[in-house]
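Have a look at this one.
The other protein chains are all here in position, but one chain of the complex has been omitted.
Let's turn to chain A:
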Amino acid sequence: MYKSAVVIFLSFFLLSTVLSGCGGSDTVATVKPAPEPPAPEPVLDHSGLTPISIDVIDKLEYLSGGDATVFVSNENAFSRKPALIIDDFQLDGFFTQGDHLFRTPDDDIGPILSTGSCQGCHLNDGRGVVPSTPTTPMSSMLVKLANGKGEADPIYGDQIQPFSIHGFMDGNALSAGFSKHDGSVSGTELYGEAFPFIVFETITGSYPDGTAYALRNPVYKVRDLSYGAFMEDIRFSARVAPQAFGVGLLDAIPQENLLALVDEDDSDSDGISGRASMVTNVFTGEKVIGRFAYKAQNPTVLQQVSGAYNGDMGVSTSIISTEPCLDTQLACLLAAEQENKTGNVVDLGDHSLALVEFYNRVLAVPARRGYDKDSDIWTEEVTAGRKLFLQANCSGCHTPRHVTGDAKGSELGELTLGGLTANTDTEHAESIAVLSNQTIYPYTNLLLHDMGGSCAVTRETEAGLSCSTGAECLYVQRCDGLADGVMQGDASGSEWKTPALWGLGLVQTVNQDSSFLHDGRARTIEEAVLWHDGEAKDSKDTFMNYSKAEREQLLAFLKSL
């Protein structure tokens, strides 16, 4: 390697010299001292750093979250605070309070909802789970709704809230909040909106070396619509709650660094054409890059948190001040009048919201495993797996490294124990040091990529017979590939935001029932890789053509993340 670098350098030097000779003055007589060899143009990556090496692992790559890294690899791995937060009594206190709010249901959840607290979906601050049977309700995943134009349903909105508040009254009677066919049509009785569920069909295949595999292909079904039929051309997108840590670091990556990775027309012809999802920041009104949720709909952690409070828990905030009821849902509106806080008083005040935002932003990233710091040695399989990962150009979307900029504080105000005080620079609270100017290894570019596939929705009975109305008539969506058919903002029905891979190997340590991909269809990391298609097809094919030993090395690398 060293040799070829020298060769490249020399040829560059010679070429430059020759060129400058050609382009120089045509008066040849003047004798000049030999020109200094021009320094070769340094090749820098999107962050302005020397590109990562395929062979040499960055010195501090084991610190996936920079200063916001923790050395915990047990079931609490996604729930810890960085040392720099612990060391500051004030920040420690804000985290502790945010943590409490994150796991405790608000007094005014509902009237319709998916779950009662943040932790209700982000189980142990990790991922949600796919219900184990078709009759088990979805309590830590949700279903988004849209028609072919990306418009929300006029009755149900953009998301199914499967439960009414009645299911949350005594802790173990969720069924009291289930939906009921046409149950809320009269406008007086409140039920959950509908009961979505998933049945899996098995797909089998084999690697070129003959090793067989089986995948679970999900079929989404919806029954028991309480408020009547969905609109025409309805589509469903089922999504498991993602792990909640590290988002403050992703929030702090300078936008221009991410936009530098955009390659809409695939000008480098690698088959990958990342697009930015441009969304509106509610505070500034500006169009900025979306970073959070599966289609990158939200630009900041604060907007993501507010959206979840509203859509998933039925809790209003100053950012989304309405309840999740549409004007067409009289039973829901009626129940909303019964909450403790009604009218112009939002359910969750800005002080509490800012505490949750702070907690969520600084939740730490677990350090890599497979590395011994004393000897500065990675295990052989992780080193080899990393190389195979880069060689397969998985890094074409899962960008290993970023740097963060100035992680500005909350747009809501400066946190103190007594309350929020107005931001001095009028836009943001004091910056969060532990998130600022960090070199991090999240393995994502946060861009949208077409992952292939398409979907079709039909009406059929449990037995599979075609139908058009009635309590027995289900909505059924079948897809091939990863597509969900739901347009959301800039994202098409087959585009997804590249998810971060940090912490991947601890997902099932934090919650053994967790699974992978947006709807949890992949039971293992290997299955998740095999589902890749569209822009990721070449990389997936490369993986499949690796030997069994190489595939295991690559998976060992992914588990070390």
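Here is the rule we go by: contacts are C-beta pairs under 8 Å (C-beta built on N, C-alpha and C of every residue); 3 or more make two chains touch, one makes a residue touch a chain; residues count from 1.
Heads up, the rule we're going with is that contacts and distances are computed from a predicted model.
Enquirer: Which of "Aspartate carbamoyltransferase", "Aspartyl/glutamyl-tRNA(Asn/Gln) amidotransferase subunit C", "Formate dehydrogenase-N subunit alpha" or "Peptidase M75, Imelysin" is the UniProt protein name of the chain not shown?
Expert: So, among "Aspartate carbamoyltransferase", "Aspartyl/glutamyl-tRNA(Asn/Gln) amidotransferase subunit C", "Formate dehydrogenase-N subunit alpha" or "Peptidase M75, Imelysin", the name matching the hidden chain's UniProt entry is "Peptidase M75, Imelysin".
Enquirer: Looking at the whole complex, which of A:Ile289, A:Cys325, A:Cys479 or A:Val510 touches the chain that is not displayed?
Expert: From the options A:Ile289, A:Cys325, A:Cys479 or A:Val510, the contact with the absent chain belongs to A:Val510.
Enquirer: Taking the entire complex into account, which one of A:Gly66, A:Gly116, A:Pro324 or A:Pro499 touches the absent chain?
Expert: Only one listed residue reaches the unshown chain, and that is A:Gly116.
Enquirer: Among A:His351, A:Arg478 or A:Lys540, exactly one should touch the missing chain; which is it?
Expert: Reading the full complex, the residue touching the unseen chain is A:His351.
Enquirer: Tell me which of A:Ala83, A:Ala152 or A:Val185 is the one touching the absent chain.
Expert: A:Ala83
Enquirer: Tell me which residue among A:Asp107, A:Asp233 or A:Glu380 touches the hidden chain in the full complex.
Expert: A:Asp107
Enquirer: On chain A, where is the contact patch with the chain that was removed from view?
Expert: 62, 70-76, 79-81, 83, 86-87, 89-90, 92-97, 99-101, 103-107, 109-110, 115-117, 119-121, 123-124, 129, 131, 136-137, 139-140, 163, 165, 167-174, 176, 349, 351-352, 367-369, 371-374, 417-419, 510-511
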